[in-house]
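For this depiction, one protein chain was excluded, whereas all remaining protein chains were kept in their positions.
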Amino acid sequence: MSPQKKHFRPRIATVWLAGCSGCHMSFLDLDEWLFDLAEIADVVFSPIADVKEYPENVDAVLVEGAVANEDNLELIRKVRARTKILVAFGDCAVTGNVTALRNPLGGPEVFLERAYVQEADTQPGIPRDHSVVPELLPRVLPLHQVVKVDAYLRGCPPSPAAIRDLLLSALGGEKEKE
Amino acid sequence: MDKSELQAIAGKERGARKPVCVSCCTAAGCLSAGGGDVMDSLREELSASGASQKVEVRAVGCMKLCSRGPLVRVEDTSDGRPVADGARLYEKIKPSQAPVLIRAAGEGEAAELPMVDLSHPFFTRQRPIVLENCGVVEPERIESYIEADGYLALHKVLRDMTPEEVVKTITQSGLRGRGGAGFPTGIKWSLVAKAISEKKYIVCNADEGDPGAFMDRSVLESDPHRVLEGMAIAAYAVGASEGYIYIRGEYPLAINRLQTAIRTARRLGLLGSRIFEAPFDFNVDLRIGAGAFVCGEETALMASIEGRRGNPSPRPPYPAEHGLWGHSTLINNVETFANIAPILRRGAEWFASVGTEKSKGTKVFALAGKIANTGLIEVPMGITLREIVEEIGGGDPDGQVKAVQTGGPSGGCIPARHLDTPVDYESLAELGSIMGSGGMIVMDDSNNMVDVARFFMQFCMDESCGKCLPCRAGTVQMHGLLEKIRDRRATADDLALLEELCDVVKYTSLCGLGQTAPNPVLSTLRFFRHEYEELLQKEVTLA
Partner (left out) sequence: MKVTTLTINGELVSASPGATVLEAARENGIRIPTLCALEGLSTVGACRLCLVEVKGSPRLQPACVTAADEGMEVSTDTDRLRRYRSMILELLFAERNHVCPVCVANGHCELQDRARQAGMDHVRLPYQHPDLPVDITHARFGVDHNRCILCTRCIRVCDELEGAHTWDLAGRGTNARVITDLNQPWGDAVSCTSCGKCAEACPTGAIFKQGSTVGEMEHRSDRIRFISAARARKEWSP
């Protein structure tokens, strides 16, 4: 890689909202290509990196999962405000997918009751302390119903190759702008 | 039955008339205000008073000013007075007022009861052709219709005219379909007349379904024979021998009166075989709709008559080539058929002298909303909306007229600044509305246009049959977006999406219901866009 190209190091991030983490597993399946990625970009925030606060001035982010609770909502708004290119990463982020399967059943109380009371093995009771367990939104939403989304990557999960191609084109686009 | 017998019935009917006639409205509007009890009380009072030599009580149809019902008209022709001089129209009559009314009628005096001014523009600006017998003849007695020159046109047609001449007369009259779209009636008839089909059918579309519209119901309740006569003439003109009236089940009184009319017409030989001794047979049956607006669409209507689910089908083929059970079929609306007999009695030229160059004759409207005089009106084509709203309707009693909605859920809202628009098919279309079947709703500042659009969209959403996707799912999404805008949860992106949906649903839906469902949105956006924009938010709000 030429020194000139190394001059610009894009800051990228991955975010995990309400999803199964399968999309991140697929990302990790890029295996040794992740070393190539580290050559050309800085991963500044990710569930697999120990960073507590989503930083400012992120060039591109892959957001896995739907928006299902107050924590997701707060984070996605922060991510949007601090990122140039926001990618809806996988079917939960794009459509709501399996995460949104609760929507036809009614409001959160219906399935909280089912999960924490009816199906509870011991100590039935719905956790109400929202500092510990974030409050659920009435409906699970795909990202674009909450914030502006710049690109959509479908798949449950998207294939590693698709993730790589998308990252390369996003970073390439950013590079050209420099 | 021949002409002399017809004239004998009319003569006998005239001979039996009493000098003073008390007519009580027994159409649905007045009946729901208690007109049935008024009618009974008047009859009881008449027989008790002993004035029945001089006074008669007649159960007639709609007298038009529905908001003031029950209405009772007293006409005094004693001493050779012309009818117009001695006519009085009493409003909001209660059964307890029957004695006063009958006594005054017998004495030739005016009763001390609230009266409607018959010289008001509401009456004088009207031009009755379709409604000429409305409130005059007794809808349940065929003799009463015959007395008013009923079935003379049918006689003339069967005895003196060829089918081609009949079609030509209708074409020359310039009559256009009164169901809403305004297709030239004569052309439609000639298409069916020329179609080669083993059998042909006549269908009368009486599935009037626009919210607030009651023109067809009033005609059927007040003057059912006029529609039967129009259908019979059409049958002769196109070569059909069977007809159906598809009428919605929500009109029990109209159904009842049609059944009576068909039965009595058959008994007198005015329906059935060899009518007026001519080689012409015609029978009419009723088909009762089960409450689906979409069955007013002609292909859905035919499916329903055939006993199938009332879903529309793609056109072509049109009913003229492939109609009921695959046979050539003529479908016209109630009001269209109601225009036929007068055209043949008085001639195409007479009819064409009323109205504008491209829209001939009159149009019946159900005038409703924020207006002083609510009711049924018939006006010449070309009259301005302002004349209808301000003169006939008496304006808005509480506020400022903001818009006039015509065409129901397929139509649009015309803003007050365009009130000088003449009422004809083309002018209304230019303003993004349609003539429609005759609903006319006046709105003032208390009506928010987003909510008006939402109301009509909800109607279309509930009435979509579900066959084609753009209408089935598109109306649901448009309704959701309109609710979101109304509730101040929408952004500019939502409004753009709504407009895109309007475009898609309008151009991709299978039948008229879907194709016109976006009209109330498009027309309110065209003239009242600011009312939408005022409700928009900058940020996304979650429900």
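Letters A and B name the chains as they come in the text, with residue numbers starting at 1 for each one.
Note that in this section contacts are C-beta pairs under 8 Å (C-beta built on N, C-alpha and C of every residue); 3 or more make two chains touch, one makes a residue touch a chain.
Bear in mind the structure is a predicted one, so any value in this text is a computation, not a measurement.
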Touching the absent chain when the full complex is considered, from B:Cys21, B:Ile262 or B:Cys465: B:Cys465
Residue among B:Ala87, B:Ile288, B:Val476 or B:Leu535 touching the omitted chain: B:Val476
Residues in chain A touching the chain absent from view: 88, 91, 94-98, 100-101, 103-106, 139, 142, 144-145, 149, 152, 154, 156
Interface residues of chain B (partner: the chain not displayed): 292, 294, 309, 313-314, 461-470, 472-477, 480, 497, 500-501, 504, 507-510
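As a convention for this text, only the chains that are shown with their structure count from here on.
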Touching residues on chain B, where the partner in the complex is chain A: 540, 542-543
Residue numbers on chain A that touch chain B, as the complex places them: 73, 137-139, 141, 145-147
